[in-house]
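Beneath this line is the structure, given in structure tokens, with notes to follow.
With one protein chain removed, the remaining protein chains of the complex are shown where they sit.
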Amino acid sequence: MNDQLQLLTTAANVLWLLLAGFLVFFMQAGFALVETGFTRAKNVAHTMLMNMMVFCIGAIGYWICGFAFQFGAVNHAYPEVATAGAIAGPWAFSPLTLGSWGDSLGSGIRLGEQFGVLGTSGFFLQGIGLGVAGIFAFFLFQMVFMDTAATIPTGSASERIKFIGFVIMGFWVSMIVYPIVGNWVWGGGWLANLGRSLGLGNGSVDFAGSGVVHMTGGAVGLAVAMVLGPRIGRFNKDGSANTIPGHNIPMGVLGAIILFFGWFGFNPGSAIGLVIPAVVDASGNVTTAASSIPINLTSVAAVNTLLAGAAGGVGAMTYMWLFGPSKKPSPAMSVNGLLAGLVAITAPCAFVSSIGAVVIGLVAGVLVCLASFALERAKIDDPVGAVPVHFVNGIWGVLAVGIFAVGNPDTAGWNGISPAVTGIVGGNFVQIVPQLFEVLAIATFAFGLSYAFFSVLKRAGILRSRAEDELNGLDLPEMGEQGYVTGGVAVPGGQVDHIPVPAGGVSTAPAS
Amino acid sequence: MNDQLQLLTTAANVLWLLLAGFLVFFMQAGFALVETGFTRAKNVAHTMLMNMMVFCIGAIGYWICGFAFQFGAVNHAYPEVATAGAIAGPWAFSPLTLGSWGDSLGSGIRLGEQFGVLGTSGFFLQGIGLGVAGIFAFFLFQMVFMDTAATIPTGSASERIKFIGFVIMGFWVSMIVYPIVGNWVWGGGWLANLGRSLGLGNGSVDFAGSGVVHMTGGAVGLAVAMVLGPRIGRFNKDGSANTIPGHNIPMGVLGAIILFFGWFGFNPGSAIGLVIPAVVDASGNVTTAASSIPINLTSVAAVNTLLAGAAGGVGAMTYMWLFGPSKKPSPAMSVNGLLAGLVAITAPCAFVSSIGAVVIGLVAGVLVCLASFALERAKIDDPVGAVPVHFVNGIWGVLAVGIFAVGNPDTAGWNGISPAVTGIVGGNFVQIVPQLFEVLAIATFAFGLSYAFFSVLKRAGILRSRAEDELNGLDLPEMGEQGYVTGGVAVPGGQVDHIPVPAGGVSTAPAS
Partner (left out) sequence: MNDQLQLLTTAANVLWLLLAGFLVFFMQAGFALVETGFTRAKNVAHTMLMNMMVFCIGAIGYWICGFAFQFGAVNHAYPEVATAGAIAGPWAFSPLTLGSWGDSLGSGIRLGEQFGVLGTSGFFLQGIGLGVAGIFAFFLFQMVFMDTAATIPTGSASERIKFIGFVIMGFWVSMIVYPIVGNWVWGGGWLANLGRSLGLGNGSVDFAGSGVVHMTGGAVGLAVAMVLGPRIGRFNKDGSANTIPGHNIPMGVLGAIILFFGWFGFNPGSAIGLVIPAVVDASGNVTTAASSIPINLTSVAAVNTLLAGAAGGVGAMTYMWLFGPSKKPSPAMSVNGLLAGLVAITAPCAFVSSIGAVVIGLVAGVLVCLASFALERAKIDDPVGAVPVHFVNGIWGVLAVGIFAVGNPDTAGWNGISPAVTGIVGGNFVQIVPQLFEVLAIATFAFGLSYAFFSVLKRAGILRSRAEDELNGLDLPEMGEQGYVTGGVAVPGGQVDHIPVPAGGVSTAPAS
């Protein structure tokens, strides 16, 4: 019966990973609604479809090469890591919970012996047997994480990006930018190994991706917003700014609640399982006991996520009510505050106490307001606040690990380093350093490279929509369909549909 | 390997509790949509944001003291309970499934030896190690239950409550009203112990909270609606009523489907796990066998929930079609019938047969219609029907346990009393009595105290919006943002946005 217990343990771990992945997938609906609700009625078909197609495009791109670049080296020999820490093994970066992966995903590129930079196996999921449930579940989970990063820049680029430009951007993030950053932190790459290679704490620690996912997506979003330039009418020649309100607050709030719901897959699911099975030798003796570390991390992450998201909403609402321009509890900013709290807790959610989570969330709620105002002063037009939410609070989240981590015993051995992850509040002033490394690496690579890439696209004339299309709304000229249509009545977008009724009259007879 | 089995059992139980909690969280989106869809376009930002922020406010409030008040005594010594029944143990109220909680949550206040009234440990989740996965999951699950109660009165108070009044109401429910009622029924308090203390059946039995959650929320909702008074225009001076139709039926129906979806976490999840692990003594011998009672209750609850919700929709639709004012299958009332069926099955879902579930749902569907008409005759204005759905059918659900419980063998030992929960259809005329106790206790405490509290707020001028704001719509004056905005075109709410374009012209140059 021990066989059955091991099978069931792995199956339960895989199931939780899959369910978490499904929840993260559903965040796509949240992004679609937030971005569409916070932009104008004349572009709704364009904005919504970007958010649906970014998943479709990204799935294909990630399947072609993204997954291979990110995780193709995950079983690569890092022998030092494999034996260094409490949760070490063939891969010290966690999927001990997902069964044996044999020799799959075992080739990559390194700089020197220590600095992994790219995986090189698993293209098109080839070479992986259909019975290796763990890898398939892992692929799905990682694909939807990538998708979150890929969908963030559609917000900052909305209302003025050509659809073909968006398509190229989708491949860009899913095939190149995200997988490489992801390799460095989660695929056994150099940032994760900074503890072992340079003695910097536990290396870069990012539980669920404040940096890997959100800051990366936000960095791409900042680049595309800067290259595209602001929407027509957003800034005046005298330097002052015009607010362009979103067309549908209920849509945006619904999106935020859906995102929060999905985040319960995003963060807790990043424990990648429930129970680490025991290691049994050939005689059937247990050589390493089973451990409930993953479910412990799952539970703590869930509660911290809940509290930080809530605190983010409270923080932004309170700040705007007391200090904002209108002195009222701004719905749009409250939404972004809630999302900012969620972004910020994403990296530290398994490492901090609930008090830490509330503080991180409250700060995030204020930070998103301040960043929004600063962005406007810098004349960067980000219609939905993707940069303040994801880029700025992604940075805040990565750094918060180095500040608020309390040395949760279940995190001992993280990245193959024995001590538990501990930040400044726990008296460890070193962990902030690899966190800064992660921030700088992502800012340089994701932002820098994307800025150059989008500049080329812009010069090629395939990035920014034509001015008249932007003024009239992108739905008809770009998509060929109006987003809102209502029988002869003026509606959002100001366009009217006509059902032509020819002089010959119409038929109502059944077709058969 | 037995260690691994015990770890995995607990982990699976915790996972199911977390997932159920996530589903319940998502109900917040359902409430937001139902309440906003069934009210007017001029208040959508106000109504939506209340539904988002009630979660944020409630999470903080429940973390501060709500959880401590409700469950701080759950491991308190009730030695008689601990040894009385089939599912007894350190806590006879269920979380045998969630692992050992040691000495956490073990202090509270009692009246005499038998009547627990309040917990007093667990404030700010302090004193609980990060590795105690079970408590964190339990906190999350209970927090979202509280949130359901807290969001109900935002419906009955909508379109005329000041936002600051709503904020105070959110703290009121999350910190005081709900936790105390919850303690009495689920935290080891006096209502749950009526079987042991006064010999009244199994004590008050409320599987998932028809009473604890829905009736409590509905009672607060009734109080706030009465204190606020009706919306301007709802009733005429001659006593007749005007119907104020909701602005968006699709939004309301979507909300109802989301609520139904979330209810599959609410009711089945209240089994709090899948399998009760065996108790093993120091020699490794099993002293109490493992049990699959929780998964059995989960499955039955799921099917009964499905059937009762469906029957509620059919009941209300049919009643309105045959007997309603318009003699048509009213969408709004069908939605409320479906929700009424769900509310009513919430207490009895694990105790009744599927025939019982269908009957309970059909009755609920009719009851919600009759209660809506009665409320109108009483000149109480409840814009979305929160009182007919949650208060009236919450009562119906609590009583239905005493009527329809069939003595499901898996419920033997409930609240530490040996026999299975059995109602009138099973020949037991006693169980209805503690059910009536629960109804009366909640009605007295939650409604009475809230009525007094809101009356104070009203006198302080912070409960009801200004009349001109109510007439023009609360979005701009209360929230500072319009809910619906569409470039120069008249839209729901009747307001038009203007993007000021100064004489100096606008810039389209990139900011960089």
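Read from first to last, the chains carry the letters A and B; within each, the first residue is number 1.
Everything below uses one rule, namely that contacts are C-beta pairs under 8 Å (C-beta built on N, C-alpha and C of every residue); 3 or more make two chains touch, one makes a residue touch a chain.
The structure displayed is predicted, hence computed values, not measured ones.
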Residue among B:Trp16, B:Phe138 or B:Phe404 touching the omitted chain
B:Trp16
The listed residue (A:Leu375, A:Val406 or A:Met479) that touches the chain absent from the view is A:Met479
Per the touch definition above, residue among B:Ala45, B:Ala302, B:Val439 or B:Leu457 touching the missing chain:
B:Ala302
Quickly run down the residues of chain A that touch the omitted chain.
1, 3-5, 7-8, 10-12, 14-15, 18-19, 21-22, 25-26, 28-29, 32-33, 36, 44-45, 48-49, 51-53, 55-60, 63, 124-125, 130-134, 136-137, 139-140, 143, 163, 251, 475, 478-491, 497, 499-502, 504-512
When the complex is taken as a whole, what residues of chain B touch the one chain not shown?
2, 5, 8-9, 12, 16, 19, 23, 40-42, 226-230, 232-238, 240, 242, 244-250, 253-254, 256-258, 260-261, 264-265, 268, 274-275, 277-278, 280, 286, 289-292, 294-296, 298-300, 302-303, 306-307, 309-314, 317, 320, 324, 326-332, 334-335, 338, 353-355, 358, 378-381, 406, 408-410, 467, 490-494
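Going forward, only the chains that are shown with their structure count from here on.
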Rounded Å distance between chain A and chain B, as computed from the means of their C-alpha atoms:
32
